[in-house]
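Notes follow once the structure below has been shown.
Missing here: one protein chain of the complex. Every other protein chain is in place.
All chains are identified by letter, namely A and B, in their written order; residue positions are counted from 1 within each chain.
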Amino acid sequence: MTLHLDPDRLFPADPATRDIARGLYAAVSQLPIISPHGHVDPGLLVHDTPFVNPAELFIRYDHYVSRLMHAAGVSLDELGIPQKGGDAAVTAPREVWRTFCEHWYLYAGTASGYWLQNTFAHLFGIDEQPGAENADRLYDRIQAALETEAFRPRALSDRFGIEVLATTDDPMDDLAEHERLALDPAFTGRVLPTFRPDSYLNPAAAGWEHNVARLAEWSGSAVSSYRGYIDALAARRGHFIEHGAVSADHGVLQPLAVDLDESEASALFERALGGTASAEENQIFAGHMLLEMARMSVDDGLVMTVHAGVVRNHHTPTFTRFGTDTGHDIPTTTHFVDPLRPLLEKYGDRPDFHLVLFAVDETVYSREIAPLAGFYPSVYIGAPWWFLDAPDAVQRFRAATTETAGFYRSSGFIDDTRAFLSIPARHDMSRRLDAAFLARLVREGRVALATAERIAVDLVDTMPRKVFKL
Amino acid sequence: MTLHLDPDRLFPADPATRDIARGLYAAVSQLPIISPHGHVDPGLLVHDTPFVNPAELFIRYDHYVSRLMHAAGVSLDELGIPQKGGDAAVTAPREVWRTFCEHWYLYAGTASGYWLQNTFAHLFGIDEQPGAENADRLYDRIQAALETEAFRPRALSDRFGIEVLATTDDPMDDLAEHERLALDPAFTGRVLPTFRPDSYLNPAAAGWEHNVARLAEWSGSAVSSYRGYIDALAARRGHFIEHGAVSADHGVLQPLAVDLDESEASALFERALGGTASAEENQIFAGHMLLEMARMSVDDGLVMTVHAGVVRNHHTPTFTRFGTDTGHDIPTTTHFVDPLRPLLEKYGDRPDFHLVLFAVDETVYSREIAPLAGFYPSVYIGAPWWFLDAPDAVQRFRAATTETAGFYRSSGFIDDTRAFLSIPARHDMSRRLDAAFLARLVREGRVALATAERIAVDLVDTMPRKVFKL
Partner (left out) sequence: MTLHLDPDRLFPADPATRDIARGLYAAVSQLPIISPHGHVDPGLLVHDTPFVNPAELFIRYDHYVSRLMHAAGVSLDELGIPQKGGDAAVTAPREVWRTFCEHWYLYAGTASGYWLQNTFAHLFGIDEQPGAENADRLYDRIQAALETEAFRPRALSDRFGIEVLATTDDPMDDLAEHERLALDPAFTGRVLPTFRPDSYLNPAAAGWEHNVARLAEWSGSAVSSYRGYIDALAARRGHFIEHGAVSADHGVLQPLAVDLDESEASALFERALGGTASAEENQIFAGHMLLEMARMSVDDGLVMTVHAGVVRNHHTPTFTRFGTDTGHDIPTTTHFVDPLRPLLEKYGDRPDFHLVLFAVDETVYSREIAPLAGFYPSVYIGAPWWFLDAPDAVQRFRAATTETAGFYRSSGFIDDTRAFLSIPARHDMSRRLDAAFLARLVREGRVALATAERIAVDLVDTMPRKVFKL
């Protein structure tokens, strides 16, 4: 079966609307890629090492892909996923790739399937659907390409037109790789670190105590000093800003913000360190720290992004063997209106404070996020995230938020990916979908064509620069 | 850039479906407007005073409009919003209007933008998009129109074809303005008061004690007499009915109904008055009073409307300075099935009792409201409200409720607006959207064309008259 990329893919069915979408897309399809939040390893571009093989590239690190095969009964071992803490190379990459090709039918209609199809066709010139029969041939074809100069990470970065690429980093990271990239005259892109302090803020997170100790050691303060802890966090943010960071990212189960005074916070901090805090006290302290992070963002200008509502590592046996990011993070109901209120009461009307809200519970789009972003100068609507970063979900997102908050309260597209090769397919998808959405509004007489043309460009270019202060 | 109203606006893209929609719309586009719930000031029609200027007319009182500029960093002061309790005229209306025109791009794709476009084009003959360059010219054009006889409120009411207009009123309102309108032979419309007793029922509401005292004073009973309080409320409802009221409206955070006997209710009432009731007790008392209001509706025939699920005045600093209705009322999750059950157990099967349910959490449409309305003779599905009163949200509403409850359990369109000039645009939007929805069902072979033609008329004419007993 052939693999053919329709040049009109994702555009509306109606021919008149499709024509409009085609025109809107043409105006943005070649604009540079701005990727203000994602999970690419900066070392990839520092070392510019070739990708090893199709299994490492497409399967091992992409839990969007491995999970569907797991659901079909393939074990993660068979897919070359390393045991927890392990880092061995995939020992039988060709077999892993074959397994994937045999299961290619699972991906029809999925977001991953869409991106993979685009990548196979555009980057590797593949024109047949993967399957048991052609698995080896495709493997060889991709492998051969990966060994060429044109497929080295930096060459691909240029080819993709990536202007800005943000990574996600541990607060204690020395950011040496970012520094090397910034100083390397042969590398022209901007690779920015992102401050991601979850495991430094929430006493219930794995490694919190250890992380508090690392902060104390680095700053020279006593481990048990709440003031020292706060100052060290602020200083680490400063270190990130010196290395180009524009945002701090916060992954929380629920976006709870709690306003404590310093003595209350300090007491909870000590109880948490002493191991005597209750689960509820830890939650309150974490909520306080979310508010503190907002306060620091008001001070130092880092954009605050909040990714809320995911139950991580749902299947403990898999987590125990294989660790995090192995396909069983599951969304749950999310609420912003009450939990986030103390934060918004204090900082929501500061226009220089940018707070970008992401959720995987799509009921909050029309009910909470759009109404909040339609009033608070600080609040921006995060792009559809994770499971919702898919064609139909994106159309639901735009329909659910635009009528309340318009186009100018949204973040622009965020790929949020560790799959480097999928970046152009993801941004292209977003541009096509926004063109399709706008084309419908034009066809329905709701937005003038000239207005739609301006919005299409603003969503790709103006908004991410503005929201992420680029 | 031109502002052009497409005669086919909001109709489906597919030409065959569009043709059907056009025909359905033609049959209803000129029918009189029935507006059984809204917030227009009756004094507007009593005094027939000309509108003062574009800033007062379009911005100052319309928090749908001001909130998006606030989100873009414009302070409410700059928009002429008066401080809490204040009532001064906008001092620099031309500057406010200019600010609005400069921010016109924010409204693309929003419901407010759609209504404003319609109003500008239809009422004022404006054919260019507002912007910094033409702000003064547009101001002058609108201002000149407002000074003519044709733009006086009564003339507009006639021009709009408003047959019935319900206002929303305090239970102690003497309704003198409604009486004047009813007695005025020069005024041919019907302007009906609506009984809105929230702050008389919920001890946690601002002014509750004061309102209870006003009721007692008016009725001559003791302030602390629960029986006197209940009787006075019933008597005030009677006063409203004498002045043409057909409904009583209830705004609640959660639609909790509690069935207490008189001694329990009386005890809670006294504790609330004495200031010793807990927050939970106040909530229970308010839930009891919601049930009491249903009981009174069964007795006196007033249609009971419930608007549930909005966290009012989310940003306290703005509320403190500017008061209510300033753009930061935010929807929250809403539940009807369990909370409302005691009320439905008692009165849900009384066909003469009409209970119309409104929500801004759209998950309840298919999950709760449509199934309830599909069984209980008393329950009607309220039209999409507030943030959901917008083209795509209305289509989601119809799709979410019709398959379960059909067309004949829904209230018909409700504009719920204080923006008098937007009334025809809102009703026209609704008629177009219902035509579009029905056209799709016809095109998909689900509803016969003749049936769709009947339904289109019934939604505009039969249903609001029936549901609101007009």
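Note that in this section contacts are C-beta pairs under 8 Å (C-beta built on N, C-alpha and C of every residue); 3 or more make two chains touch, one makes a residue touch a chain.
On a predicted model such as this, the values are computed, not experimentally measured, just so you know.
Q: Write down which of A:Tyr25, A:Phe51 or A:Tyr114 is the residue touching the left-out chain.
A: Considering all chains, including the one not shown, the answer is A:Tyr114.
Q: Which residue among A:Ala27, A:Ala267, A:Ala393 or A:Leu470 touches the omitted chain?
A: A:Ala393
Q: Name every residue on chain B in touch with the hidden partner chain.
A: 12-14, 16-17, 335, 337-338, 341, 344-345, 348-349, 351, 363, 366-368, 370-377, 379, 399-400, 402-409, 440-441, 443-448, 450-451, 454-455
Q: Which residue numbers on chain A touch the omitted chain?
A: Touching the chain left out of view, chain A contributes residues 1-6, 8-11, 13-15, 67-68, 70-73, 105-111, 113-114, 129, 311, 314-318, 327-333, 360-363, 387-388, 390-393, 396.
Heads up, the rule we're going with is that only the chains that are shown with their structure count from here on.
Q: Taking the mean of the C-alpha atoms as each chain's centre, how many Å separate chain A from chain B?
A: The separation of the two C-alpha centroids amounts to 40 Å.
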